[in-house]
Structures are given as C-alpha cells and as structure tokens.
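Take a look at the structure set out below.
In this view, the complex is presented without one of its protein chains, the others remaining in place.
A and B label the chains in the order they appear, each numbered from 1.
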Amino acid sequence: MKIRVEQSELSDACSWTTRTLPARPTIPVLAGVRIGAEEGGLHLATFDMETAAKVHVDAVVDEPGTVVVSGRLLADIAKALPKQPVELTLEGSRLSLRCGRSSFGLPTMPVEEYPELPAFPVEAGSLPGSEFGVAIAQVAVAASRDDTLPVLTGIRVELEGDTITMAATDRYRLAVRRLAWSPDDTSISRQVLVKGKQLADLGRTLGEGDSVSLSLGDPESGLIGFSSPDREVVTRLLHGDFPDYRRLLPKDSQTVAETDREELIESVKRVKLVAAERTTPIRLTFSDDEVLLRAGAGDDASASESLECSVSGDPIEIAFNPDYLLDGLQSIPNEKVTLAFTEPRKPAVLSDGPDYQYLLMPMRLGN
Amino acid sequence: MMSVWDAVIGQPRAVEALERAVAAAHGHAASATAMTHAWLITGPPGSGRSVAAAAFAAALVCPREGCGECPACVEVRAGTHPDVELVRSTTLSHSKQLSSELVLKAADAPVLGGYRCLVLEDADRMTDAAANALLKAIEEPTATTVWILCAPSPEDLLATIRSRVRHIALRVPESRAVADVLVAEGVDRAMAEFAAQAAQGHIGRARGLATDAEVRSRRSMVLTIPSKLQTLGDCYAMAHKLKAAAEADSSQRLGEHLAHDREQTMAAFGEGAAGVSNRKVKEYAKSSLAELERVHKQQSSRSVRDELDRYFTDLLGYYRDVLALQCQAEVTLINADLRASLERHAANDPASQTMQRISALGRAREQLEANVPPALVCEALLVQLLHPSGN
Partner (left out) sequence: MSRSQVKRPKLTTRSSGHDEDCTVLHVDMDAFYASVSLLERPQLRGRPVIVGGAAGRGVVLAASYEARELGVHSAMPMGRARRLAPQAVVVPPDFSRYTEVSQGVMALLRSLTPQVEVLGLDEAFLEVSGARRRLGGATRIAELIRARVHDEQGITCSVGVSATKFVAKLASTLSKPDGLLVVPPEEVVGFLHPLPVSALWGVGDRTEEVLLRMGLRTVGDIAATPQPTLERMLGPAGGAHLLDLAWGRDPRTVEVHEPDRSIGAEETFGTDVDDPQVVLAEVLRLSEKVAARMRKAGYVGRTVQLKVRFADFTTITRSRTLRQPTDTGRDVYNEARLLFQRLGLQRARLRLVGVRMSGLTEVERTPQQMAFDPVPGLNSGWRDVEQAVDLITERFGRGVVQPARLVEPPEIP
C-alpha cells in the first residue's frame, strides 16, 4: 500500500472516525482503525460491533491495500503533522508515515482479525444535517436508560412520505418530533427502532454536515445507515414493538399557559435547589397571569417563586419531577414555551409549535 | 471439505441434532421445528461444550451452514463476529450486571443478516439474580436471536430456565477419538493414547499431558499421594503441597494469559511505533489494561479451584482403577502406567474403603464448587483418604 494525502484531510478524517472508537474495546483489534486504499482515494473505518463509521478521503493511491493500525495513535499523529502532504506506505508489518521532516512507523494488526463491516443499506432520502441533529437531541432526551425494557431504550423513526417522525419514551415522558425530508420514493412507509444512545451520538457526529441521507435495507434488515457526501455510519436496529404512543397524545386541553422559556428554566432550577431530595416534586400553580413554583408537598413548601405567564382556561395546580421538567424545557429551541394541561393527574404537553411535543406525566402528591 | 463441526470431537449424535437445527434455520430442512431460539448444551468438563456452542453459532451465521473457511466462520473463531457474543466465565459467578448487558444485546437486530447468537459458557455459574434477569429475554425472544447456554448438567440451572431451552447432551468423548485428534495435531500415537486415556476424555487435559512434560510430572506427583499417606502429618504436608502446586500452576497459566492479553492490547493501541513515545500508547491503553488486571484478579481464585478439581479428577481415576482391579472388572485402566501401585492398593485395602475414598473425592469436588477455602478442602480430603471410615 502506498498513498499520498493532504494532512488536513487525513487529520479531519481521523478525528471524525476515532470518535466512535471504544475506550475499552472488548477485543483489542477494535481499538484499531482500518485504512483501505483503492482507486480514487482511501477510506478510514471503525466498528465497535454496534456502529460502524467510514469516511472517504481524496488521495493519490500509488498502490492499493488495506491495513489496521491504532486509531488514537494515528489521529494524534495526523493532528500534530505539519500542513503538508503525508505519505503512507506499508513496509513489511509497519505503516510508515512521512510528512515534511517528520517520520513515524506504526505497527499494523492482522486485517483478517478485524470484523467485517456491515454492508451499507440502500439510500432512502435526505434532509439537512443540522435539523436532523437538533431533532435527534430533542427526542433522545426522553429515551429510557433502564435496560429492563430494551424497547424503550430505542428511538422510533417513522418514514411516511415526506415526513419523518421520531419518538421516544421512558414511560414518564414522551418526546415526539416531526420534520420534513426528501424521500427518493414519496410513497415510502417504514418504521424502525434505532438504539437511543447510538442515534444520539450520530446526531452529534453527522449534525455538522449540510445534508444527511438515510439508508435502509429490506424490511428484515437489522441496519440503518446515515451518510453525508464522504461519510457514512451504519448502526444496529433494535427488535421489538414500540408502544403505540399516538394514543397518549391528549386531544384537547383545559388550560394553556405561555411563558418565557429561559425565565421558567431559571426559576425551576432555583426552586429545585432547596428541595430535599432529587425526586422532591416541584409544584406549579397557574392562575390569572402568573405561575407560582413551589418545592415539596403539602403546605411545608420550602421555596416558592412566581413568574409572569399568560394563562387561558381553568387555573390548575400540578406537580412534576423537576429534572424531567427541565429536560423538556431545555429541548425547546424557541424563546417562548407553551404548556397545555387537562388535569393534575394527566400528562402535560410542552411545545413551541406543531412539530415538537414533550409529554410529561405529573407526580401524584397524594390521594 | 472443512467444517466448523470438525472441532467437536466424538459427539456424532449431538452434531447431527445441531446440524438439523442449522438446516432448519437456513430454511431448508425436512422439519422447521428442528430449530428453536434457546439451547442448552451440557456435558462433563472437557467434553467440549463451548466448542460445540461456538461451532453451532458459527454454522448459524455462516451462509454455507458452517463451512469453517468463510469470513463469518473465521470471525466467530476469533471472537470478532459482530452478531456472535461469546461470554466466557472468568469469575466464580455470573453477575446480574452481565445478564442485563446480555438482555440488551438480545434485542439487537443482527448486522450481517441471519442470526444474533448469544453464547453463555458456564451458565451454571449464574447467580439466581442473574438467571432471573435473563428469564424474560429467553422467554420472549425476538425472531433472530438465539441463546446458547452451556452447563455441566441441566440440573445446574434454575428450573425456570431449564424449561425454556432445548437440551443437547454431550458425552465424554471416547479415548480413541481424543487420541486421533492429538495424532492429527502431530503427537505420536503412543503418547496420544496414553494422554487420552489418562485425561479420561477431557480433550484440553489430554493435549496438556501429551505436549507438556510439566503437566505430566504434576500428574505423577498427584498420583503418588495414595501411596505416600501414612500419618496425619503426611496428610497436612501433602495437602499443602497439593494446594501450592495448584496455585503455581494456575498463576503460571494465568500469568501467560495476562502477558499475552497485555501484549495484544498494547499492540492494538500502537506499541512499538517508531517516532512515538511509549508513554503515549500506555496512556491510550490505560483503561483497557486496568480492565484486564481486574478480570485477571477475578480469574485467579476460580483458576486455583479449577486446577485442584483437575487433580481430584486424576485421583478419582486412580481409585476407580483400584476398584476395577478389586472387582476384577473387565475395563481398560485409566492409569495403566501405574499398574504396580494400583495392584498393591487393590490387594491391601478392602473395596469398601476404596468406595469411601471415591465418595470423599466427590465431596471434595462439591466443596470446591461451594467456595470452601481450597486449603481446607485439601486437608479434609487427604485425611479421609488416609482414614476412609474415620467419620
């Protein structure tokens, strides 16, 4: 193998792929990055048995080939090199790296021990990367981290015509986000369950690109792929039936409040500070033009604050886990937040428009 | 033609059942019911439970039903196949934490199509909490997940797990089959036959005896114990020696493993790169190495017990031979090389005492399994070997 590549290209590619490298690989070889050189360029690939990431780099390939070397070492070296062309050559069992007056020799690992990368599925459509990243973060916040119900650790992704709907719930809250995309086939109708943690990581790594494509295999396939022009990531799907979350969305509301989001967040944080335990509820009382926030149950509330707020409908008192409430408030990008209620024992809906809903079950203070 | 089943020695019936399952799993078999989603492979130590389980998993993910040559087969063998999870027990028990991780993996879709195989070796080492955590996942599997549990016998699992798995029983492979394997590996015929016989069908043990002079000399040391016990003092001295030998053996073996694993890990993080300080590589590998050390520590306690269990099995074979001579049974002696001392014992002791010694060995093995301190087990055992009717 013999390649010439620009330092900045190599460095960017390395730092991107090595983000998915496991710090404590279950098998040593997974600490490696696989470099493949073929006509027209090279690619770097990593695979932690859950997610495979692959990036294409333009390069002059004098001699094709494949090697596996330590991912972090390569990334750190590439970053430190001067901004000049880098020459990679396989010499015996070493990959030599020359750039300007710097020279390194990296030991290689047996290529045949490196697991086969899953085949990349077929592209189904695309959407702007930044929007995709934001949407994932908004939904991932409600995914369960409790392994007793694996299905709930996933994010449901529904591709229906030109709309993508994503949903996640941990039984206490439900986040639903709708966004437009450009499907290759406008009659598409597919639903998959993606691992929450993996998708959240993906949202961060691919959210930077201009455009992201989604790829799916045939309905039995266990994979979903995401790609931007020279990068692709493929990850495992979860099996199992996601609950019918649409039934949970309330059809109407008795009380609707609108307030400044930042101010409400700050208030909740201050009131939460004095609460005795992490799970001490925060009580919100909406009436006339204000919302009163109190920590604790009963009359011995130890902290209270009030905030200006436009309220329409019946006054209501409702209690929440403050962390869950904050998660919802922080997932809304707008200045204003709308809170809609039906009853103190029924879910509240936080939203900033029709595209995002964060349903939150209240806390029961007593009978 | 090569096949993953080649590694499964002397188990024609089990292999046949598993091959039928694989054919059904690939959609071309007389009976689709030959395949199911949860399996239990049982057999005595050395019968090749984990080898059979790995072969089964490889055959399930291999497009050619276990050709042994394709990337899938090679990766399963190397432990790097993304859809095959091989869980080796390194500790005295499997924790609930491990079960929780497996439950999550059981919900995975296979990345390469086909099946997601979860192989749990030594399933008998699951704590009850660990077993209960697995119950639901085994009970309500996804269509593409296959559980393969291994244990010495079905009774070693909770009844609730047992009732949810299909059982494949391995038997002790015949000495002849074991000897053939060793010969194929380059051992000479006489040595192979001696080792296969002395190892009582335990393949790994036979390989050790055939290829490592130290293993042979340790066996000789253990098998002289019956002749050397004259006084209580002998018992305590020999017990100490036995335990020390087990510790030395296990720490040597584990030390080699650890050194090998460290080397592999350091290499994966780039040790030996020219122009790079090794400190940097150590920094990368830090968390992996810490994990290695932790696992190694956990292994050592288990490993001493495994080693002692091997010695006890040798002694069991010895007394079985004595009993065979006493009853004039027509069987091949396990320790034919020690015929003289076997005959001396057979002539001098009543058969009832031999029986008592055999049950003392059985008890000692149970105690090892039950976490009784090894020193105590050895002392109690040797005292009972000296005075079989003492208690």
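Definition applied: a contact is a pair of C-beta atoms (placed from the backbone, for glycine too) under 8 Å apart; a residue touches a chain by one contact, two chains touch by 3 or more.
The model shown is predicted, which means the values in this text are computed figures rather than measured ones.
Asker: Looking at the whole complex, which of A:Thr169, A:Thr342 or A:Gln357 touches the chain that is not displayed?
Answerer: Candidates A:Thr169, A:Thr342 or A:Gln357; residue touching the omitted chain: A:Thr169.
Asker: Just name the one of B:Ala34, B:Leu158 or B:Met221 that touches the chain not displayed here.
Answerer: B:Leu158
Asker: Please identify which residue in A:Ile188, A:Leu248, A:Ile265 or A:Leu307 touches the non-displayed chain.
Answerer: For the chain that is not drawn, the touching residue is A:Leu248.
Asker: Just the residue numbers, please: which parts of chain A touch the chain that's not shown?
Answerer: These residues of chain A touch the chain that is not shown: 149, 151-152, 169, 171-172, 174, 241, 243, 248, 279-281, 297-298, 319, 321, 324, 345, 347, 359, 361-367.
Asker: Hey, which chain B residues sit against the chain that's not shown?
Answerer: Residues 128-129, 132, 158-160 of chain B touch the chain that is not shown.
Here is the rule we use: only the chains that are shown with their structure count from here on.
Asker: List the centre-to-centre spacing of chain A and chain B in whole Å, with centres computed as mean CA coordinates.
Answerer: Centre separation, chain A to chain B: 42 Å.
Asker: What residues of chain B sit close enough to touch chain A in their complex?
Answerer: Chain B residues touching chain A: 71-72, 74-75, 78-82, 100-101, 103-104, 106-113, 116, 142-145, 261, 264-265, 267-276, 280-281, 284-285, 287-288, 291.
Asker: Touching chain B in the complex: which residues of chain A?
Answerer: It comes out as residues 23-25, 27-32, 47, 49, 52, 69-70, 72-74, 76-77, 94, 96, 102-107, 109, 112-116, 118-119, 147-148, 150-151, 153, 220-223, 234, 236-240.
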